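Could you have a look at this structure, given as structure tokens, before my questions?
With one protein chain removed, the remaining protein chains of the complex are shown where they sit.
Right after this comes chain A.
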Amino acid sequence: MTTYGILYIGLALILVLGSAFPLGAYMARLFEGKIRLLAPVETGIYRICGIDPARQMGWASYAIALLMLSVVHFGLLYAILRLQYYLPFNPQHIAGMAPMLAFNTAASFTTNTNWQAYAPESMISNGAQMFGLVVHMFISAAAGIAVAAALMRAFVSGGLKTLGNVYVDIVRITLYLLLPVALVAAVVLLIAGIPMTFDAFPTVHTLAGGTQTIGRGPLALQEAIKELGTNGGGFFNANSSHPFENPNALTNLFEIWLLLVIGFALPIAFGHMVGRKREGIALFAAMALILGLAMVGDYAAEAANNPILVHAGVMAKPGNMVGKEMRFGIAQSTTFNTAATGTSTGAVNSVTDSYTPLGGLIPMFLMQLDEVAPGGVGSGLYGMVLFALLAVFVAGLMVGRTPEYLGKKVQSREIKLAMLAVLIQTMFILAGAGFSLLTKSGLGSLDNAGPHGLTEMLYGWTSATENNGSAFAGLSANTPLLDYGLGLAMLFGRFAVLIPVLAIAGSLALKPKLPQSTGTFPTDGPLFVGLLIGVIIILGGLQFMPADTLGPLAEHYLMLAGKTF
């Protein structure tokens, strides 16, 4: 470890955390319907789509409309992928996607996961990237934020029967948040060297006398929303380690900022919405503490290098460079990958599969904590509120009082739903990875032997279920078992959390808002932040300890002993 690495992590966090405050204040105004700069455009959209913006939806209608939107969009993407050969913008003449891979990919982008079982350069056309994937990157991100906004409204006052209008929320979040920021970011990334062209791959005569065909396409815009919406679907197989997706250290820092900023602005917006800013800051602090520790830990693991490599004769410094890009080195690679797994961004700027065992464990553990540090756009905030409800419940049990959160009584219905959301993800991850490893097909997908193979499979199911999308890239995921299995895991990981969250929002909204009394457990101080982090680690993380011990931890000690497979 060097001082500059720690300084870099500090710099990245300061840039993100500092800008989260003004952005959060702006987003609160947006959720309250006070931002109406483009009112005529909005009205036009509502008229064309037959949307009544004045309609208020209860939690069930909100959930049904969101599901319907997802079903329709899933179907459209599936069709686009199957038919891409016949659609425009296909200069490389790429064939239609096979049914199982198209199912997996459609599930992946509908759920904001962006798991990529395909190699983009040879398996997806420019057109399918643009009007298939990029549109999902906007809508799935907006949908996640909309659910978070609906949940926030449940805490604002008492006796509310409705949570807002999902269509209006999605349109406004897209128009006033995602689109403007993505456009500015796309211009910055374009100037920094990210291509934006519809032309085919050029073949050039290289300096040494060979030829080289250079993949390119309309990716500057995709890159911007890919990070901002915590999507992560790369235009290229190598994702943000590809020089065209991430040309230099400044774009790397900018991409880290983009993928974290909305996640950290959401708790601030929450504080503004409920009229108690400190409540938002408490959630924000828990997120920042977990992420900051993970970033430092991951950097330390990779900077320590692999003793077997050092023994073979390479310089110990700067650290483990396998799978990393020279322009990023160690700290800027680990910071990107931990930021991406702390959110639900499936982007990577280095190969996590080639990280040291502990360096790979930390990103996986961040996902296993149900991605709340700060989590995907929207999903991170509502995941964090679920943990906050569980934390006040645990505190209530200790002192024998009915727990309250922000003036709302937390009762058995809310706790049951919150536990359902947490447990369903754990079940998919552990049962899915365990089952896959019992099958011949699953074992055939592994690229590495020994405990690392177990980690590859566990990481894959964790990433899909938690809707992250990053991968231990050695896992060959385009098999019937994993295409369908992980596809289902992504759908359940998204909707089996999102629907309970909306149900909780509906039930909390109805309850009266109780005034604070001296007996109220304060949820805006360091005591609560500590309790919250404890609950996240115990409930989110502890269930994975046995699996994580057999995979990365076992491999760590074997690596120290010089064992290879």
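Side notes on the structure shown:
Please note the rule applied: a contact is a pair of C-beta atoms (placed from the backbone, for glycine too) under 8 Å apart; a residue touches a chain by one contact, two chains touch by 3 or more; residues count from 1.
Throughout what follows, contacts and distances are computed from a predicted model.
The complex includes a chain that is not drawn, and of the options "Potassium-transporting ATPase KdpC subunit", "Ubiquinol-cytochrome c reductase iron-sulfur subunit", "NADH-quinone oxidoreductase subunit L" or "Integration host factor subunit alpha" the UniProt name matching it is "Potassium-transporting ATPase KdpC subunit". For the chain left out of this panel, the touching residue among A:Y118, A:Y167 or A:Y405 is A:Y167.
When you scan A:T356, A:Q425, A:T465 or A:T479 for touch with the missing chain, the hit is A:T356.
In the complete assembly, the contact with the undisplayed chain comes from A:F244, out of A:F21, A:Y78, A:F244 or A:F428. Touch with the chain that is not drawn comes from one residue among A:F103, A:F236, A:Y299 or A:F492, which is A:F236.
Where chain A meets the omitted chain, the residues involved are 4, 7-8, 11, 45, 48-51, 64-65, 68-69, 71-73, 76, 119, 121-122, 130-132, 134-135, 138-139, 167, 170-171, 174, 179, 183, 186, 190-199, 201-202, 204-208, 210, 212-216, 218, 220-221, 236-238, 241-244, 247-250, 253, 305-306, 308-309, 312-315, 317-329, 332-333, 348-351, 353-357, 360, 447-452, 455-456, 472-474, 555, 558-559, 563-565.
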